[in-house]
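Here the complex is missing one protein chain, while the rest keep their positions.
To keep things simple, chains are lettered A and B as they appear, and every chain counts its residues starting from 1.
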Amino acid sequence: MLRDAVLVAGKDLRIEVRSRVGLNQIGPFAIAVLLLFGLALGPDRRVLAPASAGLFWVAVLLSTILTVQRSYAIESADAARDGLRLSGLDPAGIFLGKASAVAAQLLVLEAALTIGVALLYGARLSGALVLVGACVAGTLGLAAVGTLYGVVASGLRVRETLLPLLFLPVVAPVLLAATKAWDEALAGTPGRAGGWLDVLVVFAVLYVAIGIVAFGPLLEDG
Amino acid sequence: MSTPPRAVQSGRAAVAVALRVLGVTALVGVAATVWLGLFVTPPDEFMGNLVRLLYVHPPMAWVAFLAYGVASLASLLYLWPRTRAERFDRLAGASAEVGVVFTGLTLVSGSIWGRPTWGAWWVWDPLLTTTALLFVLYLGYLALRRVPGELHVRARRSAIAALIAFIDVPIVYLSVEWWRSLHQAPTVLNPTTQKTYVHGSMAWTLLLGFASFTLVYIWLTAHRYRLAELQDLEDTEGLEAALAERRAEAVAG
Partner (left out) sequence: MPPAVRLHEAVALAGRFPLLAGACLEVGEGEVVHLRGPNGAGKTSLLKVLAGLLAVHSGEATVLGWDLMADQRAVRREVGMLGHQSFLYEDLTVEENLRFALRATRSAVTGIRPALEQFGFGGRLASIPVRRCSAGQQRRASLAVLVARGARLWLLDEPHAGLDQDGRDLLDELLAGSRAAGRTVVFASHELERATAIADRTVHLAGGRVVEPPGHADKLERAGTSEPVRKAPAHVA
């Protein structure tokens, strides 16, 4: 299973490095979202700075949807399921591989967005350990749920619209917990973020476990 | 379509009669609740006439949660190989549909009650927020169910989606509750801690409300279930015709 996961993750990341869709499209999209939030809330930094954490994570959530869609688009277009099923790979391995590739791309994106909120909203970065911890745990949870629903939606004619509807309500706890953890860190009280990090870790572990079990049956459908 | 055997026909007739009786009872119960709630029970000493909404609001919320519970249980039974049966898939779908309707009613009635009580149509109370998220969560589930596909394929992916959603509910609730408690305490009255003197007739009315809304739930779910059953039946009976038609292509071609 792990061997297949490494194989799939390696393949996905290699394709992303070469095609640069993440760099050329998803990255700029996320930055556009940050700019639009700025326009919506006005130029006042006293308004923007306290909202940075929440806006950052909403931008990450939206980018996750695009990254997951891209992750299934590279599986030779419409034959996505057939190709993966014929490959002879272990389904749990495919899930872990795809989820980690999605997570790796999101983490790179989050690094860029962090600089973005510091520059645009005047957020003062502090509590680096909590910031990074929340990113890692939160992103794993997002990638797991996204990859799981991604395979449900792949191959359906309504995939573009169905994926966000299924994905966003389920990851509400990630948005909440990651935002609070970041709030504490940015406010200079990273010690109080511990519980929120726990929520993120529990969420990630739970949905990675579900994914390992459920991905196979979902891939077989259709 | 072939005519079903007599025993099946009389069985169906009995079910139809039972459903009709159930429906009438449920509607009479709801009507009685409304009548008692509006005209018989006294106004509350703190909430005044607003208390009358409380005869329908908690029963609606109860039905919504009951419906999701039944849908999740049915999904689990469908996924469990030893209990896998199409009836659990139909039950999950029927129950979730009724659940979504009652979640909507709960949110609307809660909002109407909240406006004069809390001074706002909406507050970010943990229960309220969780209910609202449940609403969209299960709308997504129903949207997925509506995607056409082969019977068992659709059933399996829906069941998995239902469980993914169900597992999320406690995490959502706990994190929202915690999120709120870290803020300053809500300045509005918390309905659960508010001491309301419950008059005898009020308690009976509330109880009747719970009972009759539960009957409404069973009645609606049974109807949705029967509809789903007929649709599936049409599919399977259609299969014979479709096969014959498909085979005939060989001769025609």
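In this text, a contact is a pair of C-beta atoms (placed from the backbone, for glycine too) under 8 Å apart; a residue touches a chain by one contact, two chains touch by 3 or more.
These figures come from a predicted structure and were not determined experimentally.
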| item | value |
| --- | --- |
| Candidate in contact with the missing chain, chosen from A:A30, A:L55 or A:L89 | A:L89 |
| Touch residues of chain A, complete complex, unshown partner | 4, 7, 11, 14-15, 18-19, 74, 76-79, 82-83, 85-89, 155-157, 220-222 |
| Residues of chain B in contact with the chain not shown | 147-150, 153-154, 235, 238-239, 242-243, 246-253 |
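Methods note: only the chains that are shown with their structure count from here on.
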| item | value |
| --- | --- |
| Inter-centroid spacing, chain B versus chain A (mean Cα positions, whole Å) | 32 |
| Residue ranges of chain B touching chain A (in the complex, touch as defined) | 133, 136-137, 139-140, 143-144, 147, 149, 153, 156-157, 160-161, 164-165, 167-168, 171-172, 174-176, 178-179, 182 |
| Complex contacts: residues of chain A adjacent to chain B | 145, 148-149, 152, 156, 158, 162, 165-166, 168-170, 172-173, 176-177, 180, 195, 199, 202-203, 206-207, 210, 214, 217-218, 221-222 |
